[in-house]
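Only one protein chain is missing from this complex, and each of the others stays in its spot.
After this line comes chain A, so read on.
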Amino acid sequence: MSLATFSTRLFPTMRSQAMARFATPSSSFARFYGTKKYTEEHEWIDIDNGIATIGITDHAQGSLGEIVYVQSADLKDVEKGDTIGSVESVKAASDIYAPVSGKVIEVNEDVAANPSLLNDNPEGEGWLCKIQLSSDADVSNLLSEEAYKKLVEAQH
């Protein structure tokens, strides 16, 4: 059991970034995965020290159009594939699926208040939530940037 999961269990009701910072080993700790990965569901996932930051890709926001509503994830344990909120345009709603198993430890309150962040900067300021990976989290089928680009091209 990593320190991170242990801490979360000790303080199950603690939320957000403070918790994440507390639980995350110091910056000298090696980054396990430094680069951004993608999913077939048009999400990006950036894993750093066992914590995955998740958002939708630029391609996804372009396809959705103007995003006017974001339903944030609940701070709780999730299984890969679970619905963890939605992003919505006037015309359509799209579910967000957990790309990995773990615990949602933080949601981006800024995008809920200002959904246009998702159009303006989907892969930066417009991140959606952070998931602390479970010890057995499966990250093997995440796509590289190159593989994701190919997927997008193939869909056009």
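We adopt the following convention: a residue touches a chain if its C-beta (ideal position, glycine included) is under 8 Å from a C-beta of that chain, and two chains touch if they have at least 3 such contacts; residues count from 1.
Going forward, contacts and distances are computed from a predicted model.
Enquirer: Look at the options "WD repeat-containing protein VIP3", "Sperm surface protein Sp17", "Aminomethyltransferase" or "DEAH (Asp-Glu-Ala-His) box polypeptide 34" and return the one that UniProt uses as the protein name of the missing chain.
Expert: UniProt lists the chain that is not shown as "Aminomethyltransferase".
Enquirer: Among A:His59, A:Lys103 or A:Lys130, which one is in touch with the chain left out?
Expert: Checking each option in A:His59, A:Lys103 or A:Lys130, the one touching the absent chain turns out to be A:His59.
Enquirer: Can you list, in ascending order, the chain A residues touching the missing chain?
Expert: 39-43, 56, 59-60, 63-66, 68-69, 71, 83, 86-97, 155-156
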